[in-house]
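Omission of a single protein chain aside, the complex is shown with its protein chains in their original locations.
By written order: A, B and C. Residues from 1 in each chain.
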Amino acid sequence: MSTENERELAQGEEVASADRRGFLRTAGVSGATALAGAAYGKFALAPVTPAQAAGSGSPPKLSEQKWWPSKWGADDEAGASNHMTPAKVLESIRWIKEGKVYKLGHDYESGMPLFGKRAFTLRIIGGPTGGPFGENRLVYHDEFLAAEIGQVGTQLDGLGHAGVQMAGAGDKSEMRFYNGHAASEFSDAYGLKKLGIEKCKPFFTRGHLVDMVPVKGRMMEPGEEITVADIRSALQKQNMQEGDIKPGDAIFFNTGWGRLWKQNNDKFNSGEPGIGLEVANWVIEKDLCLTGGDTWAVEVVPNPDKTLAFPLHTALQTQHGIYNHENLFFDGLIADKKYQFVYIFTPLPIVGATGSPGVPIGVV
Amino acid sequence: MSTENERELAQGEEVASADRRGFLRTAGVSGATALAGAAYGKFALAPVTPAQAAGSGSPPKLSEQKWWPSKWGADDEAGASNHMTPAKVLESIRWIKEGKVYKLGHDYESGMPLFGKRAFTLRIIGGPTGGPFGENRLVYHDEFLAAEIGQVGTQLDGLGHAGVQMAGAGDKSEMRFYNGHAASEFSDAYGLKKLGIEKCKPFFTRGHLVDMVPVKGRMMEPGEEITVADIRSALQKQNMQEGDIKPGDAIFFNTGWGRLWKQNNDKFNSGEPGIGLEVANWVIEKDLCLTGGDTWAVEVVPNPDKTLAFPLHTALQTQHGIYNHENLFFDGLIADKKYQFVYIFTPLPIVGATGSPGVPIGVV
Amino acid sequence: MSTENERELAQGEEVASADRRGFLRTAGVSGATALAGAAYGKFALAPVTPAQAAGSGSPPKLSEQKWWPSKWGADDEAGASNHMTPAKVLESIRWIKEGKVYKLGHDYESGMPLFGKRAFTLRIIGGPTGGPFGENRLVYHDEFLAAEIGQVGTQLDGLGHAGVQMAGAGDKSEMRFYNGHAASEFSDAYGLKKLGIEKCKPFFTRGHLVDMVPVKGRMMEPGEEITVADIRSALQKQNMQEGDIKPGDAIFFNTGWGRLWKQNNDKFNSGEPGIGLEVANWVIEKDLCLTGGDTWAVEVVPNPDKTLAFPLHTALQTQHGIYNHENLFFDGLIADKKYQFVYIFTPLPIVGATGSPGVPIGVV
Partner (left out) sequence: MSTENERELAQGEEVASADRRGFLRTAGVSGATALAGAAYGKFALAPVTPAQAAGSGSPPKLSEQKWWPSKWGADDEAGASNHMTPAKVLESIRWIKEGKVYKLGHDYESGMPLFGKRAFTLRIIGGPTGGPFGENRLVYHDEFLAAEIGQVGTQLDGLGHAGVQMAGAGDKSEMRFYNGHAASEFSDAYGLKKLGIEKCKPFFTRGHLVDMVPVKGRMMEPGEEITVADIRSALQKQNMQEGDIKPGDAIFFNTGWGRLWKQNNDKFNSGEPGIGLEVANWVIEKDLCLTGGDTWAVEVVPNPDKTLAFPLHTALQTQHGIYNHENLFFDGLIADKKYQFVYIFTPLPIVGATGSPGVPIGVV
């Protein structure tokens, strides 16, 4: 795709090596080095226990145990969207007191940052596309879009997006995703046969926003990790109780990094602040349905453990079926000091897609 | 696009002439014939008056007066989505008593009916697209979609979609859309400069479903018009009051035609039952924000007045900025006898797009 | 893709199971059954020896030996296009006596037959795309195409297109292509890193056309194999000498099947007559650069050996780097009884593409 190439031509290797793919490559290389002699078993992955989540002493590790079957059933493909129930809807709407609706995402346009080689190409066909028809001389416009539709702009990662290659090096014979679903069974050139985004249930739940900017007094920096202590500081500033965050709720993080959107796309893509494995364990323990943020991965990049590449995608999505909503936008909520809202989002149900575009709303 | 061509090859002219484009062509031709000698002024279009809406005697006509400026302001691009206010949200949520969420649209897939030459082409790129990265050996899938994204499947027409060529024959020098916006000012090969779907506000309002199947005792037929009397019959059967349909609400029609979805796409596309100009005037008088249905145009096709092509698109969208949600799916609501619900839908805000895909939810 | 789905809806399983993918599935299933207990070593593949090519007695087998390194060098990616040399050009142009140029392929359009789920979607963007600019008020049109560009219509298969999975069942850990190049090294979501069509040298060589229609007295049928004896009969009818077919030349087969193009696409795709392993060995022995035909695979489909799927793609392209030009059109040559011509074709050098569209010319 021209985007990356032009970027590389224009900016040289420093920036290129700092973008998402750069990180991926770096992690791949260092990982490969670090892996020398490492046994396959090291990466058997496991559920988080409360003890792990509590943290203390050594930094949290990515679980090393087999992560399936899911608690939602051995055949489940909906993951934590199974939390969506009538009871959760009724619990949520109690938070709607003003009737105000906030759009929590960005518009989709050619100037938005795109990761790696992803593309977003919109065309209006014809001028107009058709007509005039009838005595009313109706004319109409259609558009044509070519894009990584579920992986550009504000987007929800589906459970068929991120998985784990079980064996080392070039052995792609076993790649497992959420609930142990194997790529050999569902990966297909014309759409995923399992874990397509259409399996995800509409979200209608309580959302909690953690605004880190006042806590830090500034925009957070790439590689800077949000800790559980940070969350508690933010909640205190926002007059919220940690105990009020309940199973099936969604949690969102504002790092300030999103201000770079369309202002400095290269810097935006070059890394990001975000949550790490400690918070991942906290999210898993709290049994939430979704994490979200104003960044392109929600998790801290690069991870403090340089041998890992996007480990929260592994811990949350692959191991626990917890969704991730990326590139959100919270300015309206923050301006009105609305940190608790009803989060409503129905993924675009393209059969076999890896994710969904779309702007969720927050209602208060 | 291969779809239509193969279809034409397979089915011959009869079916091809019966699809949407067929109707358009037919209407164009008969319109042209009928137009012989007709003055340009005939189609100056005008707002509906209550008197017109009341109907009686002769069938309702498409307004012939200039339709701008809009009541929402001379620069407005949001049309009837301006009805969305905090008060409307608060009014709506009173209808949420069970917390049940219904998906009101279809999944997007290659087997769905597509109008004319529209395409929907999904590919998964690579296998996987990337990875493994890091010691966690993360791999991932991306999809790539090429499609008339806002005009396929369950979709909302934006106000930049349908307009009117003001002069006759081949003269495209003046094409007007909602609020008089002129194609010469906003039609652009890389996205509409005005009236893009991103201008439409998220819908969060009360939805009223009119189920015609029990009224008729059968699936309605192509060209069969839903009248105001039909609506009243349905409301009575459903124990609903017409007076309860308020400005800014949305109204939906179930004709049974949607059962052909993926079962007989050619028949589905060959025409449809739906509302006509009488109901259009009723909708305008009621000052609703949106119409929707289980068909691809919501309005009756062909129109009883064979000289007109999709006149409700002209009357509702172009002249009054009232949105239209096509290819909806009401089976769940109907099974539960839920005819009143909260309709929630946020269009996918692709800047400059002509419409939006996406599945709205109905909440009760 | 909608094409296949609509086709399946319209025609039912019989036809669907008879298209290319149908054959693939059938072959896969029967192959899997037949494979039960088969050792991996069985499919070590080997070069053809003259003895094998001579045939006689039992039918020819697909070589079972390792097919690399290539005779063109262990790193070679150009295969039999290496035959293209100045000497070959000078030898070829001796055949140009009239200066007449024949287009040997079809135009690209939405009504052409497409295999499986492949798509071809052309749009003109804007109307016009840009302008007016300057006092000369220049306006212009651009088109936008979304397609499996190297695998639709008249097309040349590149050497990165067809390969062999070395191990059984779902084990994709070792997939080898021409010259032993491994998918694990070159398959990439953004373009093949080796064996891209840009590595193929422009063809400028002598082409020999074998017209089977006069030999058979009719259009050949699906599954009907062209034998070496058939070739000899055709050459005799055409007053040509087998000995005149020299290393680096190209050979073409007209079966009559191409008359179904756009006339009955479903039948066209449902199978085809063509060359089998006997002729493949003859082609390999003759050391030709390319085979071509008026069908979508050039080889007989289904193969008389029902356990094999497109074995000539394996024998010729994968094992020997001999190219295949599909969906050609010879009517002009045949009408003028021109069976020997200069075949000139430069593949569209899209870096990392699997094949090339484009119409070769035959010059006499």
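Keep in mind that, in the parts below, contacts are C-beta pairs under 8 Å (C-beta built on N, C-alpha and C of every residue); 3 or more make two chains touch, one makes a residue touch a chain.
Model, not experiment: these values are computed from the prediction.
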Listed residues A:T85, A:T121 or A:S233, member touching the removed chain: A:T121
Among C:D75, C:D107 or C:E185, the residue in touch with the chain that has been omitted: C:D107
Contact partner of the left-out chain, one of C:M84, C:L288 or C:L316: C:M84
Positions on subunit A contacted by the hidden chain, ascending: 1-11, 109-112, 114, 117, 119-122, 125-127, 129-130, 142, 146, 172, 187-190, 262-266
Contact set of subunit C toward the excluded chain (per top definition): 21, 24-25, 27-28, 31, 34-35, 38, 43, 62, 84-90, 93, 96, 98-101, 103, 105, 107-110, 116, 118, 122-125, 127-128, 130-151, 160-166, 168, 172, 175, 183, 187-192, 198, 202, 204, 307-311, 313-314, 344, 346, 348-355, 357-361, 363
Positions on subunit B where the hidden chain makes contact: 1, 117, 121, 123-128, 144, 146, 170-173, 184, 190
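By our rule, only the chains that are shown with their structure count from here on.
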Chains contacting each of subunit B and subunit C, listed by label: A
Centroid comparison with subunit A (C-alpha atoms), farthest chain: C
For subunit A paired with subunit B, centre-to-centre distance based on mean C-alpha positions, whole Å: 32
Subunit C, residues touching no fewer than two other chains: 1, 117, 121, 125-128, 146, 190
